[in-house]
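All protein chains of the complex are present and in place, except for one that has been dropped.
A and B are the chain letters, set down in written order, and residue numbers restart from 1 in every chain.
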Amino acid sequence: MTTIAPEDTAREAVFDATVAADERIEPRDWMPDAYRSTLVRQIAQHAHSEIIGMQPEANWITRAPSLRRKAILMAKVQDEAGHGLYLYSAAETLGTSRDELLDKLHSGRQKYSSIFNYPTLTWADVGAIGWLVDGAAITNQVPLCRCSYGPYARAMVRVCKEESFHQRQGYELLLALSRGTEAQHAMAQDAVNRWWWPSLMMFGPPDDESSHSAQSMAWKIKRHSNDELRQRFVDICVPQAEALGLSLPDPDLTWNDERGHWDFGPIDWTEFREVLKGNGPCNAQRINRRRQAHEEGAWVREAAAAHAAKHGKATR
Amino acid sequence: MRNATATPALPLGDDALILSHRLGEWAGNAPVLEEEVALANIALDLLGQARVLLSLAGDEDELAYLREERQFRNLQLVEQPNGDFAHTIARQLYFSTYQELLFEHLATTESELAPLAAKAVKEVAYHRDHAHQWTLRLGDGTDESRVRMQRALDALWRFTGEMFEPVEGLETVPWPALHDSWATRITHTLEQATLTIPDGPRRGGWTAGTGRQGLHTESFGRMLAEMQHLHRSHPGATW
């Protein structure tokens, strides 16, 4: 533990007061080192999730079954690249360059959302990702629009605004399948069966096991607990599933009048931890693909930088 | 399906459809995030054009998903595999320069394609600028990028002659003049990029390219198989 200089105590008081007043912390403000590193970790993980998350959906761009669906899917995957970009920019305001963050992703030192380590096996998976995975992401993200760190909050406003079509297109896709032929309906149900539990795991470990939660809530980086958001998501999904004509794969799902919420069955956290550890179906594949794209692009990035230097267009 | 071959919307729609598909294969693989966004924008513009054009010729999905390889009328250039980024840029440069000139012309005619051409020409001008900017940076960047860019330009050159073969239904297009303008623009870009205009036939000589007659290259069949398999696996289904 290093000693704290008196001016840091004064600055910390300003920081605490700013957060307490629900005002935003901006990049050049003094902030505790732990606040900065927590944010970098969280924003980076979020950005990585956006760009790794392109892969399972891009897997279906070339096979989309109608031109309308193909256009929608391309636009959605493109948005994810854009969202990754907004988020890396937010992380850069904390003094960490995008290249540094990408290095950490490629070398496995930073994580991305485990949900993207599951494969997209059928076209219906594209719908299930939109409805459930994006739905869970939005539930997580909307409160982040009020996060105490200004650039992150602003990036999230943009992300949430653009993401609203993502969930809808997924739902509409599943609806078309559910109301379609028998084979299409079965495809939709199978996808929902496979994506439901992993989506619930997206909210992170239960509150009593979540190591970072309490501090993040105090700093107003996080506004609601994992379990609170998970419950909110379940409550939203149950009637939506019914309207789809699809069932959710949980026999314990029952309305609890007393709580005013849906009760749901126990989550298999062993699976969650295994996937997190790198043993999910696609962990190695996702990272390898990302690394390969980055390495194969190196000569392109170098060429453009060299061109700028040659022609006096470089800025540094 | 009405007699789709009767309208020039079909070959032009096929060009846009197939190139859009190839560009879609870049998703998740681009050299830098900013370029993911740029390539997807171009792919989406082209897919939009394809949908309008194919709808002039018939039902867009029937035409895209239920025709056999021999019934597609796109240029062989646009079906060429992506290769490295230089190949994709060379393909973009050759094709978008052609498409811009053709649409500039069609926009001024009485053709049923005029409204589409007038709208699309603005999109295509941006596509050409994108390819132009990248050609400059790759050509006049590093030694490696110059070699790659030149190799790509040379490899795809043989597919450019076909672009100026007359197309049924587009008899008013002054193809030789279009070819001259195309060559002028390409020369301008390549000179600025310190690259060499590829050897080989400029006009009249033999170049590969019979895509407009439905004869394609080998990789095209595999591309179509991937594109069509899901749609064909569920006959009559709606999506």
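Going forward, a contact is a pair of C-beta atoms (placed from the backbone, for glycine too) under 8 Å apart; a residue touches a chain by one contact, two chains touch by 3 or more.
Basically, contacts and distances are computed from a predicted model.
Engineer: Among "Spermidine/putrescine import ATP-binding protein PotA", "Molybdopterin dehydrogenase", "Phenylacetate-CoA oxygenase subunit PaaB" or "Sugar ABC transporter permease", find the name that the UniProt record gives to the complex chain excluded from display.
Structural biologist: According to UniProt, the chain not displayed is called "Phenylacetate-CoA oxygenase subunit PaaB".
Engineer: Out of B:73, B:87, B:105 or B:137, which touches the unshown chain?
Structural biologist: Residue touching the absent chain, from the options given: B:137.
Engineer: Return the single residue from A:151, A:170 or A:198 that touches the missing chain.
Structural biologist: A:151
Engineer: Decide which residue listed in A:12, A:100 or A:227 touches the omitted chain of the complex.
Structural biologist: Considering the complete complex, A:100 is the one touching the chain left out.
Engineer: What residue numbers in chain A mark contact with the hidden partner chain?
Structural biologist: These residues of chain A touch the chain that is not shown: 26-30, 36, 78, 82, 85-86, 89, 92-100, 151, 154-155, 158, 162, 298, 301-302, 304-308, 311, 313-316.
Engineer: In the full complex, which residues of chain B touch the absent chain?
Structural biologist: Within chain B, the residues that touch the unshown chain are 32-34, 37-38, 41, 129-130, 133, 137.
One rule holds for everything that comes next: only the chains that are shown with their structure count from here on.
Engineer: Measure off the straight-line distance from the CA centroid of chain A to the CA centroid of chain B, and report it in whole Å.
Structural biologist: It comes to 35 Å between the two C-alpha centres.
Engineer: Within their complex, state which residues of chain B touch chain A.
Structural biologist: The contact residues of chain B facing chain A are 17, 21, 24-25, 27-37, 40-41, 43-44, 47-48, 50-51, 54, 60-61, 64-65, 84-85, 136-138, 140-142, 144-145, 148, 226-227, 229-231, 234, 236-239.
Engineer: Considering only the defined contacts, which chain A positions touch chain B in the complex?
Structural biologist: Against chain B, chain A makes touches at 51, 54-55, 58, 61-71, 74-75, 77-78, 81-82, 84-85, 88, 123, 173, 176-177, 180-181, 183-184, 289, 292-293, 296-304, 306-307, 310-311.
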